[in-house]
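For this depiction, one protein chain was excluded, whereas all remaining protein chains were kept in their positions.
Up next, chain A:
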Amino acid sequence: MSLFSLLKHSTFNFIPKYVGGFEINILRHGHHLRGAPPGIARSLDQRMEEINYKDPELHYRVDIGLPVTKPDANVKQSQLKTLKMVRKDMNMEKESRNQTLRIDLQETNEDWLTSNGPMHIKTIADHYKIFEHLFGDAYFHPVVPMKISFLSTDVKYPVYFGNIIKPSESVVKPEVEYSSESNILWTLILTNLDGHFTDNSKEYVHWFVGNIPEANVSEGETVVNYLQTFPPKGTGYHRFAFVLYKQERRLDFSSFKIAKESDYSLNERTFSTLDFYRERQDDLTPAGLAFFQSHWDASLKDFYHTKLQMKQPIFEYDFDPPYIRPQKWFAKRQPFNLYLDKYRDPKQINKEFLIRKLKNVHPFKDAPPPIPFPNAEPWSKPYIPSWLKLEITKSRLKWGRINDIE
């Protein structure tokens, strides 16, 4: 065995590059580490944190809302008193130990809305990016709890913070309840954050009531009439947000008024909460928030045709195309038919499948019944190449590309 062949078959990695005046390039087939070893290299989480880092000097958010009331010392005292009462309650102890204690969810919820609720609702609204898309870099705590419910066929559909209400359930304008101090004016605006057809940074205003005396929404000045939700088919879930503003004085909203004949004009209903608030920030303070999500349903076809007087737009999600590596002149160890099909126009392939199918279709007779045992069908010719046999079998079993034309 020559020295050369011995080197070639050796498993040592430390062979010198020059042996006997010849240059020998030896591939190292062992374990390779790319980059720093795991203990030293940063983890994916650390790297993502570094990439997504935002300078707090530049990216900070402003609280534009009313201050959240903090419990004072007297509250602490009364809480201790309540706890002592609970400790003495024999009945409660019995229920607790027998696992039959059930707290009243409605009362708990009402207490929560006036204590931790505003902070929690702000978190979930941030999760839905409500503040970012309404006010940009500003946020507020919804300290005024609102009770909003749509009424449809004697069923109430309440609005909370992200629940789903169908368009057919939101045809009639909702009832709005909140508690207000005396001699205060409010503004209530309902907008769709996701529905604008032409400009993504804009919203459609669905309802606008200004100068509401205390909590009587019906006595307020209706600037924009209520319009039901109409998320187009295929665009998924849209967010609809009610924002309640506290006014410092009576405001003039005549520039937002829509004439009665153009009540269904979407161009007229184009709205930007950010621009609206920026102009009136001295007189308005956001105080309440409720939002819901809505999804296309069959009742909207008629609404688009009769009310909006437009053809119902239908969309479909556009997935990223799959990665197909560049074609090679000599693709080794690839099935030639499947490999070449990847680089052909899929429309042409589908056309060929369709032509093959139509060959056996009679224009006036019924379609032949489906083959009961596709794998037991005899072959039409004595010799068919194996790749073609496979293709025929796949088509008979409705596997693969045949599904695109069926």
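We take it that a contact is a pair of C-beta atoms (placed from the backbone, for glycine too) under 8 Å apart; a residue touches a chain by one contact, two chains touch by 3 or more; residues count from 1.
Note that contacts and distances are computed from a predicted model.
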{"item": "Name per UniProt, for the chain absent here [options: \"CCZ1 homolog, vacuolar protein trafficking and biogenesis associated\", \"Hsp70 protein that interacts with Zuo1p\", \"Ubiquitin-conjugating enzyme E2 35\" or \"Large ribosomal subunit protein uL18m\"]", "value": "\"Large ribosomal subunit protein uL18m\""}
{"item": "Which residue of A:M92, A:I371 or A:I384 touches the chain not shown here", "value": "A:M92"}
{"item": "Which of A:Q46, A:Q79 or A:N216 contacts the chain that the document leaves out", "value": "A:Q79"}
{"item": "Of A:F161, A:Y178 or A:F208, the one touching the omitted chain in the full complex", "value": "A:F161"}
{"item": "Residue numbers in chain A that touch the chain omitted from display", "value": "79, 82-83, 86-87, 89, 92-93, 95-97, 99-105, 107-109, 111-112, 115-116, 120, 123-124, 126-129, 132-133, 136, 160-164, 193-194, 197-198, 200-201, 232-239, 262, 264-267, 274, 292-293, 295-298, 308-311, 313-319, 322, 338, 341-342, 346, 349, 399-401, 403-404"}
